[in-house]
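Of the protein chains in this complex, all but one are displayed in their positions.
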Amino acid sequence: MHGITFDIAHLLAGSLVVMSFVQLYQDRLSALINVFAAHALVLALSVAWQAFVQEAPHLYITAVIALVFKAIVIPVALRRIIVRLGIHREIETVVGVGPAMLLGIGLVALSMVVMLRVTADADPLAREDLAFALSVVLLGLLMMVTRRNAVSQVIGFMSLENGLVLAATGAKGMPLVVEISVAFSVLIAFIVIGIFLFRIRERFDTVDMQAMDRFRGEKR
Amino acid sequence: MTMDALSGVLLIPALSACLLAALPGYRLTARLNVLAAFLTFATAVSLFVVEPKSGPYLLVDDLNKVFIVLTTFVSFTTSAFSASYIGHEIEIGRLKPGYVRFYHAMYQVLMFAMNLALVANNIGLMWVAIEIATLTTVLMVGIYRTHEALEAAWKYFILGSVGIALALFGTILIYMAARPVIGEGLNAMVWTVLVTHAAAFDPALLNVAFVFLLLGYGTKVGLAPLHAWLPDAHAEGPTPISAVLSGLLLNVALYALLRFKMLLALNPVALAPGPLMVAMGLISCVFAAFMLYRRRDIKRMFAYSSIEHMGIIVFAFGMGGPLANFAGLLHMTMHSLTKSAIFFAVGHIAQVKGTQKIADMGGLTVTHPVLGWGLVLGVVAIAGLPPLGIFMSEFLVVSSTFSRQPWLVIILVFGILIALGGLFMQLNKVAFGEPVGPTGPVEASYVPMFAHLAIVFMAGIYLPPALVTGFQNVAKLLG
Partner (left out) sequence: MAVIRDFAFQGTQMLLVLLLSPLLTGFVRKVKARLLRRQGPPLLQPYRDLIRLMRKDVVLADNASWLFRVIPYFIFAATWIAASLVPTFQSGLLFSWSADLIAIIAVLGSARFFLALAGLDVGTSFGGIGSSREVMIASLAEPAMLMIVFTLALIAGSTQLSTMAAFMNSPEVGLRVSLGLGLIALIIVAIAENARIPVDNPATHLELTMVHEAMVLEYSGRHLALIELAAALKLLVYLSLIACLFAPWGMSPPTAEPRLLIIGVAAYVAKLAVGGVLLAVFETAIAKMRVFRVPGFLGAALMLALLATLLRFVSRSF
């Protein structure tokens, strides 16, 4: 399956990686939420395209779930949460933007090398989808590690899940079980986010994780 | 699906969860919780009697029969412990009464999820079950709503979710490896089918998949350096949850790892998963052993002890071979029973003394002799002294490794001895010496703790032959 269909699938998967980088680059919380919504939108498009190319109609459901939940519902809800918490200010990152981007490039290189070497004789579209998916997962992980604010850690985690959805749809014919479970995890994660962010705010008057470090481990 | 024991162990917790979420009042729900756990246990035992056929979604074989029975048994005794323990917590105001329904419902959901993970035949279904189990424990760790509890729950959530995500990626890779051989669709995710074709899978893909699975499920097992969530979660959650986490959830995650290790073992070209597991196991064991010394919170200390024992178990499975695998399986069982017994004791102590700080407890054998000596017995068991069960399994690990890699034995024994020293030092502060702190009576029941310790004591002396052959069969399969 070469030619234009292949290229479009690549373009969408590559755009997802680029959006992950754009997420790393953001230092304002409301901009971050917007970029995350765009990330989810690109994911939905990518999954829909896969559904079209693989002729797997159940993947359209996944695309719609990604679109509705992650591109619309969750960003709107997160925006309300940050308004209520009163944190429209700059995010302090633990690592600066420049080094974070360089690390991101390194992770992408690593995932490309690993996945492409390992899946040497599989279907080319699936291989490269997996390589991109792993890059998105690792970039989401990087974001969780380099951020101090709880909301941005959660966004990093959700973009990591987006990478997993990309991987699952790239694996042709994977049964609905996994797709449902991934959508399910979105729901549960959101419930947990809702509970925790409010509880954390209640208790700490802040969602800055560095402030919570006082309570880490033994009382120092 | 017919109404057999298999669906029984799943349906009973699920239905009880719904029921418990609806009923108010503490006494009724606590008793119902215990009843439901007992029924599940009874159903699980019947698996030994009548073995149901495996289907595309659920399976029963030698490996998970023992674990199902163990899990349901420990959850039954823990529910009995929790029934009296939580009552006291509500009285002193630590747990708000409104959360009781939530607590009991989540407890049963957790049982459901763990049972599902143990009997799942579909690797995706197993993943879903472990995820549900993680999420319920996250919610329960934060149930006291204090600063520390929230921080512990958040950390657990983040690290656990990352682990789960990596494990999912590994699962997808396994599917990718299986697809060219088995074909698309449901079959390529069914474990019994995967096992028969494993030799034909692409070894490179299997290797990468196993690395992801080891990192992902290894986080949930608590292997160093992925263990950061474990001490906090144990210390800040309610004691029954600590018992369940240490005794059961770590085991379930390890069980998942074992399933995948079996797949890898069947493929001759794939990377031997042994050295990786050995390394991680040793690091966990030694690291946790050192961390035991300076801990000031008693639950945190025993959490590190769990990490240490998980390290030993993973080391045993990494070494491989029938004897080491047998030792690992035995150790999983013994550790589960002993650690939950210890946490029961710790729960009693914390309630009596009103604190978890070791400095504020002392002279337990003087003020509460039954409890104090029970704790002493538990610590002796967990430290690996004869004639209790853990000594047997540690001895088997050491002897089977010694014949192959003597240097590793030195490190392992070093770790075990350091842990022994640490445990006894801390035990001394708690159980002996001048009595410190309040000396009110213990309100919860001693029965679960002593039941576990009795079994561990018996196992040290005599193991039923059926169990031995069962473990030996599985040990052979593990490669």
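Think of it as A and B in the order they're written, each chain with its own count starting at 1.
Methods note: a residue touches a chain if its C-beta (ideal position, glycine included) is under 8 Å from a C-beta of that chain, and two chains touch if they have at least 3 such contacts.
Just so you know, these numbers come straight off a predicted model, no measurement behind them.
Asks: Indicate each shown chain that the hidden chain touches within the full complex.
Replies: A
Asks: From the listed residues A:61, A:116 or A:145, report the one that touches the chain absent from this view.
Replies: Of the listed residues, the one touching the omitted chain is A:116.
Asks: What residue numbers in subunit A mark contact with the hidden partner chain?
Replies: 3-4, 6-8, 10-11, 13-15, 17-18, 21, 25, 97-98, 101, 104-105, 108-109, 112-113, 116, 124, 128, 131
Here is the rule we use: only the chains that are shown with their structure count from here on.
Asks: So the centre of each chain is just the mean of its C-alpha atoms; given that, what is the distance between subunit A and subunit B in Å?
Replies: 31
Asks: Considering the complex alone, what residue numbers of subunit B touch subunit A?
Replies: Residue list for subunit B touching subunit A: 122, 124-125, 127-128, 131, 135, 138-139, 142, 145-148, 150-151, 153-155, 157-158, 161-162, 164-166, 168-169, 171-173, 175-176, 179-180, 184-186, 188-189, 202, 204-205, 207-208, 231-232, 295-297, 300.
Asks: Which of the residues in subunit A end up touching subunit B in this complex?
Replies: Checking each residue of subunit A against subunit B gives 114-115, 117-122, 126, 130, 133-134, 137, 141, 144, 150, 153, 157, 160-161, 164, 167-168, 171-175, 177-178, 181-182, 184-185, 188-189, 192, 195-196, 199-200, 203-204, 209, 212, 215-218.
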